[in-house]
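A single protein chain has been omitted from the complex, and every remaining protein chain is retained in its original position.
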Amino acid sequence: MTFQFIQIFTDMESESLILFFIIALVLVGGAIIFSTLVAPNSFNPAKSEPYECGIPTEGPAWIQFNVGYYLFAIIYLIFDVETVFLFPWAVVMKTIGMRAFIEIIIFLLILGLGLLYAWKKGALKWV
Amino acid sequence: MNSIAQYFTDLFKGLSTLWAGMRVTGKYFFSPGAIVTQQYPENRKTLKMEERFKGEIIMPHDENNLHACTGCGICEINCPNGSIEILTDRVANAEGKLERVIDKHIYHLSMCTFCGLCVKTCPSDALAFGQEFEHAVFDRSKLTKVLNQPGSKIRKEAK
Amino acid sequence: MLTQEELTDIVRSFVPESVFPEGTQLLEVVVPAEKYFLLIEKLKSDQKLSFNYLISQTAVDFTSNMTVVCHLESTEFRYLMVVKVILTDRENPAIDSLTALYPTAEYFEREIFDLFGIRFNNHPNLKRLFLEDDYGYPLRKDFRDEVNMIER
Amino acid sequence: MSSNIYDFSTLTGSIHTWLSGMMSSGWVIFTEMVLVGLIFLLMYALLGLFLVYLERKVCAIMQNRVGPNRVGKWGLLQTIADLIKLLLKELIPIRKSDALLFNLAPFIVIICSFLAMAALPYAKGLQAIDFNIGVFYIMAVSSLSVVGILLAGWASNSKYSLIGAMRSGAQIVSYELSVGLSLLAIVVFSGTMQLSGIIESQANGWWIFKGHIPAFISFVIFLIASTAEINRGPFDLAEAESELTAGFHTEYSGIKFAFFFLAEYMNMFIVAALGATIFLGGWMPFHVGNWEGFNQIMDYIPSVVWFFTKTFFIILIIMWFKWTFPRLRIDQLLTLEWKYLLPISLFNIVLIAFIVLMGWHF
Partner (left out) sequence: MMSEEIIKDVIVGEQEDYLINLGPQHPSTHGVLRLEVCLKGETVKYLNPHIGYIHRGIEKMCEALTYQQIIHLTDRMDYLSAHINNEAVSMIVEDALQVEVPERVKYIRTILDELNRIASHQLWWCAFGMDLGALTTFFYGLRDREHILDIFEESFGSRLLHSFVCPGGLMHDVHPNFQKRTKEFIKYFRTKLPEYDQLLTGNIIFQNRSKGIGYMSRETAIGYGVTGPSGRGSGFSCDVRKIAPYGAYDKVRFNEILETEGDVFARYKVRMAEMHESLSIIEQLIDNIPEGDFTAKMKPIIKLPAGEYFRRVETARGELAVYVVSDGNKTPYRMKFRTPNFSNLFVMNEIASGYKIADLIAISGSLDLVIPDIDR
């Protein structure tokens, strides 16, 4: 059963994404071009300074930033890949039944142990 | 085991406190009668300022265009910001004696902080607070006002 | 509770040169500049007094001299005391800093430096607090600002 | 399916045949593309403007205020006036900013939300693209918008922006897991990732009712996690007004800022629509088991009304969150995800798999 808005796209759906890509480009690009045409434009060196509460900035903004985010990114990477594996399983869970259930329990157990390990190791703590 | 129980009690306690907050905002969402906003320019007709409201300083004049200011200058001395200037004249009165009358009682609204010292110290109660509060103007010089009306005279009290 | 007399006696035992002016609202003691830090240190550390709270520290320009005034309180016994130091050198007044005893003194002293120009020895960060570096010392009586001051 | 009175596919089908009769097939494709493009453009803009207006009104009433009421009746034109103002504002170039990335960022956030919109089923027969991996697709494209935010923060060469961007990176990346797992719960129930299939499977009751408590838990987790993923309060750390002034879009001005603003609201619409589709049956009317009469009456309400009612219900809940709660701190935000939402949703999946295995759901 299909509910395609455009009948022609029934068998080439991913190509029609280009259309939406183009619409978005046109929307943003058009608005920005329109805005540059109609909006006032005046130069003032103070205006183009990066905002820092009215004080000239000290030092560069682009420095090596201490990221507590880094560890999370790695853990995320692991878990996200695992989640991707879960999706195909989820679709066929109903049809396969018991075997899929046992397999996923083992899978999630390992995943959970991994999370527990990371938790106990203090990787989930913000540094 | 204990820590797991703790984990879940924390979770549910936390959720219940969140729900308590949402109940407050939710209650107001469904009671639009609680809205307190006043529609300012529309309610100008009904907007009544308090009787003592310090909007600006005025010099009350009666129906004969008479005021009570003797031009003594006490308000000028007492003003902490120098927002009052009095220009006086000497005019001969009926008996031929020179008498001091005010020429202009100049009031700089832009400098006034509404401390009320001029009104309080005025010996002849010539000054008062007015309720007008819409003072926005485009030109700062318009905030300098002359309080005595043109052609006004001092009220002679029956002594 | 110690009486006024007992307090003066204790202070005198710390710094014999201290002077107690008559007829003041609070107990007042005037000490020489070189004994100032010593006295306050003792006032703070003495078990019977423990003046551990510096309410305010300021200065007054008496044209002939500069006086630094400290209001101290003991949070335990609720004694109040005023310690004064008279600095006769108006050109280059200097005095010890209390920052080591009271952290809050760091900023009171910066304010005094800013507005009176009194220097504090051993101050960790003696910079102007409110005003620009080339501004005068506005709370001195001889300060003149032709542009912004209106004489009345 | 008892009734087809509001099936949009008959309408689109007749347009297609009408156009085919008039011109060659190449021109038909072109005309249809232009039509669809215009409709989506219009819908995007109108929805965005309306959502901004709605947010203002909702928060105003919650705060005992009137909200916008000057421009137009009840302030309805307020957001349009704002749009015009933003269009006429100067676009300020920031010194030393990375000009290419700086200008690219608004494109990315808008494109992401547009691509996600393409796959949403708005009503019966009203869906531009019906992927067979629809859930997965929407998750994928909507999480791409973090790239736009990171670029915006990095390219601005402003310290506030950089911190905001870094925060949003950690945040969106983390909460994506929970969103995925909570959606997975319903995929397990319905056995398909195609959005139309999921809606079809709710013809006799929505999953939030059919799926017992685990489905409800999934729904709650979905609400929390998707609120976090679209950077809205109480998870608006990326723009944390009181800490980072405006976070990643501090340096953007005029229409470029407007696009970030618009994308934020459209992302809210997208997650709300996704939540409505997955948990609340999308455009499917409210049906109760085999009460034929009741179901018939419900069918008379157009499917598009059902869809938007449910979507705006979820949007209201998300707004309610924002206008009630204080903001979380970054470490608390990640603690919430990794120590509460993720373990619970992992456990929830097992529970749901067990229920499905036993056939306990309706």
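We just call them A, B, C and D in the order they show up, numbering each chain from 1.
Following the convention adopted for this analysis, contacts are C-beta pairs under 8 Å (C-beta built on N, C-alpha and C of every residue); 3 or more make two chains touch, one makes a residue touch a chain.
The structure displayed is predicted, hence computed values, not measured ones.
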{"item": "Touch partners, limited to displayed chains, of the chain removed from view", "value": "A, B, C, D"}
{"item": "Chain not shown: contacting residue from C:R12, C:K35, C:H71 or C:R119", "value": "C:H71"}
{"item": "Chain not shown: contacting residue from B:V24, B:L47, B:L87 or B:V137", "value": "B:V24"}
{"item": "Listed residues D:L19, D:L83, D:A276 or D:I330, member touching the removed chain", "value": "D:I330"}
{"item": "Contact footprint on chain C, counting only the chain that is left out", "value": "23-26, 28, 52-56, 58, 60-61, 69, 71, 75, 78, 82, 102-104, 106-107, 111, 115, 129-131, 138-139, 152"}
{"item": "Sites on chain A contacted by the missing partner chain, in the whole complex", "value": "52-55, 57-59, 63-68, 125-127"}
{"item": "Residue ranges of chain D at the interface with the undisplayed chain", "value": "59, 62-65, 159-160, 163, 167, 233-234, 236-237, 240-243, 245, 322-332, 335-336, 339-340"}
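Rule of thumb we're sticking to: only the chains that are shown with their structure count from here on.
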{"item": "Inter-chain centre distance, chain A versus chain D - centres from mean C-alpha coordinates, in Å", "value": "14"}
{"item": "Chain C residues counted as touching two or more neighbouring chains", "value": "none"}
{"item": "Pairwise touch network: line, ring, star, complete, or other", "value": "other"}
{"item": "Complex contact set, residues of chain D against chain B", "value": "58, 61-66, 69, 320-321, 323-325, 340"}
{"item": "Chain D-touching residues of chain B, taken from the complex the two chains share", "value": "11, 18, 21-22, 24-26, 28-29, 32, 34-37, 39"}
{"item": "Chain A residues within the chain D interface of the complex", "value": "1-9, 13-14, 16-17, 19-29, 31-32, 34-36, 38-42, 45, 47-53, 57, 60-62, 65, 67-69, 72-73, 75-76, 79-80, 83, 86-87, 90-95, 97-98, 100-101, 104-105, 108, 111-112, 115, 119, 124-126"}
